[in-house]
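As you look at this complex, bear in mind that one protein chain is not there, while each of the others sits in place.
And then subunit A:
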Amino acid sequence: MAGEYDTAITVFSPDGRLFQVEYAQEAVKKGSTAVGVRGKNIVVLGVEKKAVAVLQEDRTVRKICILDDHVAMAFAGLTADARVLMHRARIECQSHRLNVEDPVTIEYITRYIADLQQKYTQGRGRRPFGLSTLIVGFDYDGSPRLYSTDPSGTYHEWKANAIGRQAKTVREYLEKSYTETTYESNHESIKLCIRALLEVVQSGSKNVEIAVMLRHKQLKTLSADEVEKYIAEIEKENEIEAEKKKQAKQIGSSTTTTASSTLTTQTSKKE
């Protein structure tokens, strides 16, 4: 059924689908995972760092990039497509500053990128961009923002989101774990981002890259040592959790005996 309706993307299928867009979304699912978390005073981006070939220069993989002093972007999907989109977005950021003397709001630049992605789903036989993006930053009124776009050109605002490989698993983890504490604390936001990534990535600072942006500050990539510290903290917390669970199980199996012993002590005290 798909055969006839997926060559020219301007064509809808009989059941109302754009197959090229859906195939682009499949391409995104093959890309390495990216996670974004928004706190009260911080925005965090984390990406999975794929292992590089032995002879390849291990420079930081450019999956997190700045679009302007106050906007950063991570993507999942075709790297080359991302480069093109990034270039256009950077020009737009400066153009906006030139014309209206104000830095872009995160929503504005997200909408610009989403509009670009949509344009390529509607005409002249060009294929859509095969990538989803996570766009973070602070508006000039100081509010932190996290937005996400996808190949169809839709965009939404998120408190925390994941894109790319196994995004669904990571998103479910984020839904379970994102709390008021995460929102309030910078430290917790960064930790949650790393935790979420570690759900699908092997543990170790060489497999993740974390970038953090504070209000009125530039994007800062955490060093390997800093990431290791967070990972150590996470692993300790996991151990404590595991211990608690083990103890809970043990207590559960021996409640009857402990109950009787407390009763006996109470009666003896009375006497």
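As a convention for this text, a residue touches a chain if its C-beta (ideal position, glycine included) is under 8 Å from a C-beta of that chain, and two chains touch if they have at least 3 such contacts; residues count from 1.
The working rule: contacts and distances are computed from a predicted model.
Its UniProt record calls the unshown chain "Proteasome subunit beta", which is the correct pick from "RPC7L polymerase", "ER membrane protein complex subunit 10", "Histidine-containing phosphotransfer protein" or "Proteasome subunit beta". Only one of A:21, A:64 or A:93 touches the chain withheld from this view, namely A:93. Touch with the chain omitted from the figure is made, among A:28, A:42, A:67 or A:167, by A:67. Listed for subunit A, the residues touching the missing chain in the whole complex are 66-68, 87, 90-91, 93-95, 97-98.
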